[in-house]
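Only one protein chain is missing; all other protein chains are in place.
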Amino acid sequence: MKRSNLPLEFGAEPMDIEIGPSHPAMHGITRLSTRLDGEVVTAVEVEIGYLHRGFEKECENSTYVQVIPYTDRLNYVSPILNNIGYSLAVEKLFGLDVPKRAQYARVILGELSRISDHLTCNGAMGMEVGAMTVFLWYVKAREYLWELTEEVTGARLTHNWTRFGGNANDLPDTFFDMLEERLKKVEAVLEEGVKMLFKNKIFLDRVKDVGVLSRERAIEYGFTGPMLRATGEPYDLRRAEPYLVYNELDFEIPVGTVGDSYDRFLVRHEEMLQSISIIRQAVAKIPKGGHYQHDRRAWLPDKTEVYGSIEGLIDHFKVIMEGSTPPKGEVYQAIEGGNGELGFYLVSDGTGKPYKCRVRPPCFNFVSALPEMLIGHYVGDIVPIYGSINMIGGELER
Amino acid sequence: MGVKTKAPAIEQGAFFTTRLDAVLNWARKYSLFQYPFATACCGMEFMATAASHYDQARFGAEIPRFSPRQSDVLWVAGTINHKMAPIVKRVHEQMAHPKWVIAFGACASSGGFYQNYAVVQGLDRVIPVDVYIGGCPPRPEAVLDGLIALQDLIQTRGPTGHTGINPRQTKEVLLLSRQ
Amino acid sequence: MQTAKKPSVKTVQRQGGFLIDLYLPAIIGGLRITLRHFFRNVITQSDVVTISYPEQKRRISPRWRGRHRLTVREDGFIKCVACYMCETVCPAKCIHIEAGEMPDKSVEKYPVVFDIDELRCVFCGLCVEACPKDAIRMDTGIYSMASTERVTFDYTRNMLMDAHAKTDKTKFPSTPLPLTQEEALPQSTAKLAG
Partner (left out) sequence: MDMILDILTIPLVQAVIKILVFVLGFVMAVGTVLTLMERKWMSAVQDRIGPNRANIGKFTGHGALHIAADGVKSLLKEDTVPAGADRFLYLIAPLFSYFPAILVWAVIPFAGPIGSVTFQITDINTGLVFIFAVTSLGVYGAVLGGYASNNKYALLGAIRTSSQMLSYEVFLGLSLIGIFMVYGTVQVSKIVELQNTYWFDGLIPKWGIFTQPLAFFLFFTGMLAEAKRQPFDQPEGESEIIAGYYLEYSGARFSAYMLAEYVSIVAVSAITVTLFFGGYQIPWLFPDGFHLLGYSLALPPVVVALLQAGSFITKTLIFCWLIIIIRWTLPRFRFDQTMDLGWKKMLPLSMANLVVTALVLLLTA
């Protein structure tokens, strides 16, 4: 148990209190064993594992394409980003090229996913300090985006949308018809959120200067994503190690100055606005063309071929019976997920199933740093600090 | 596997329902305080159901009470693994009678596609379940249908719900032995 | 590997200062917004986004992956040829097929048993993609399954074919991916068996 060196107030007896695993502030699944001196946290131990679902073991027993639905459920607030990360890793293994249109489509849906992730996180942070209304408005905005993704992928949350060599289906016309209207609605909700929270002293008092982690400590802990950027380090994989077509798009990387909950909140807010701008640019630039490039080792041929030719049918059967068979080798591919660097490390032994599939979840590092962030703060601070790290059980514990 | 038919309808004669019971059950079904035991992805859809677009509150199932004493219905939304199972059981035991349980989504109902060492293959191996909602995760519409199904159950069966452990009537391939 | 572009950085603006320390301006500003919502919703209901679900239903995407159906040929026989593709690709292992032969050899192979445990199904849609015969689809538009009994989630072949008969094909046109066999074969003379 990590302890602080603070002397006990009044020499009172400390109180041990278990927070979680089922506690409104723990998002369901983490346990904090805390020791309190009055209301001040003096020691914390984080226990995780309440949502361990054996993701990596499941991957070893599944073919490459069967893993895609599992990745949906890693970070279940921004599933498409996981899809994209995993597919990029497998495509790297294969050496596949993805059609330009599919890449743009991935960027568009990926950024929609990022917005929905940040909406949930910021809304939940509002809820945890008592601003329930803001949370419900943010969830309402998220609903607008989910309708959009549903239009493309056929599911609200667990999309299973990317394939090796492209996407399962193309962006339909209805999607583009709805998009601009929905983005406007989301912007309106964000604007309301700004008015409700951003200048409210009560909210600012709750989040300012709590959970501070310096830039150096954050880097030592391996922070990435909004948590790192809030400390002032402009590290964003979309720029640092560009993938897809992010090099063709303009956006700014928001950074904070202090590295407290408040900076994280602001960075996420600004990122949503940047994502909206990225989506607008991508929609203007998206080329015509195919959404899927067939490679016979990777995934199914076009249905026309399957129905019409014996070679197509054999390819189809082979890839399903044996799975996609990438060459032997190992790759690491990381993308900027909702929470930070979401990396997939794949080892292929040339068979249809991954020999090893390891995920680098961004929020594992955040949770490891939790004791350092919490100790010395009040009980009431646990909640907004915990909310600001956006712990997602699915990717934390896999 | 043989042909399955629909679940047998609840036998009307088997339960002697008086007028008073009907009124009491009516009250129970429109005042369902909930304990959202949200662990995973389904929790997101639970939020969506409670939020403005679907507004679960219309059915009187508002007010998430995180104290098991004060809640009537336990929504188990998300995967329950072996580490979490005792906690669900404990929360269920702490709930004041009458209480009901809704298994929300594939993972809670049956383990979903996590058929491995970590995951409990269905919540009904740990606590009795009154309503199952299929889907991964279920759409909010499905959730509301589940809630309506629970309300119907309360109206017809009264406070007991499904007594005892639900018989596992599916002939699924069990990868794990019973816990 | 693409080359890294120089990032443009924007420092977020932290709020603070005397006006904020007064509490009241922000409280009044917040109240203005909530009151606007309140009065709009009480008087005209113009902001209310709620869908009164059992009575009102939202339009769902034609691509929505709902409960399965098993399609049939024009002569009414099941299209499925029991090739086990869907069972193989299913990550949830929720499909169970047993193949059989017709005695008169009019059909080479067909599913005697085709069960789906919809409670285990994760609605990923891989079975639809994996089907070489366009025999299984998830475009029934049935998005809601809830029951007090577990058995009601076990769907047999006949129940799934029944879902096909009941599907409103105009409301949910064929998904772009599985073209029908007839569409796919305008130039081919030989029909595949089945």
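Letters are used for the chains, namely A, B and C, taken in the order the chains are written, and counting of residues starts over at 1 for each.
Here is the rule we use: a contact is a pair of C-beta atoms (placed from the backbone, for glycine too) under 8 Å apart; a residue touches a chain by one contact, two chains touch by 3 or more.
Computed from a prediction, not measured in an experiment: that's the story for all the values here.
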| item | value |
| --- | --- |
| Shown chains touched by the chain that is not drawn here | A, B, C |
| Touching residue (missing chain; options A:V129, A:L148, A:L273 or A:I320) | A:V129 |
| Chain not shown: contacting residue from A:T149, A:T162, A:N200 or A:Q293 | A:N200 |
| Residues of chain A in contact with the chain not shown | 15, 17, 19, 23-25, 39, 126-133, 136-137, 140, 196-197, 200, 202-203, 205-206, 378-383 |
| Positions on chain B contacted by the hidden chain, ascending | 23-24, 26-31, 51-52, 55, 57-60, 62-63, 65-67, 69-70, 72, 96-98, 159 |
| Chain C residues touching the omitted chain (full complex) | 27, 30-31, 33-35, 37-38, 41-42, 47-50, 52 |
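Rule of thumb we're sticking to: only the chains that are shown with their structure count from here on.
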| item | value |
| --- | --- |
| Chain-level touch network, classified as line, ring, star, complete or other | complete |
| Averaged-CA centre spacing for the pair chain C and chain A, given as whole angstrom | 23 |
| Geometric centre distance via CA averages, chain B-chain A, whole Å | 29 |
| In chain C, residues with contacts to at least two other chains | 49, 60, 91, 122-124 |
| Numbers and ranges of chain B residues touching at least 2 other chains | 52-53, 113, 136, 139 |
| Sites on chain A touched by chain C in the complex | 62-63, 65-66, 68-70, 133, 140, 143, 147, 150-155, 158, 160, 168-170, 172, 174, 192, 195-196, 198-202, 204, 208, 234, 236, 239-243, 247, 250-258, 262-263, 266-267, 269-270, 300, 303-304, 306-308, 313, 316-317, 320-321 |
| Complex contact set, residues of chain B against chain A | 37-41, 43-45, 47-48, 51-53, 64, 66, 78-79, 81, 83-84, 87-88, 91, 113-114, 116-119, 136-137, 139 |
| Parts of chain C lying in touch with chain B, wherever the complex brings them together | 48-54, 57-58, 60, 91-94, 96, 113, 115, 117-124, 143-154, 156, 158 |
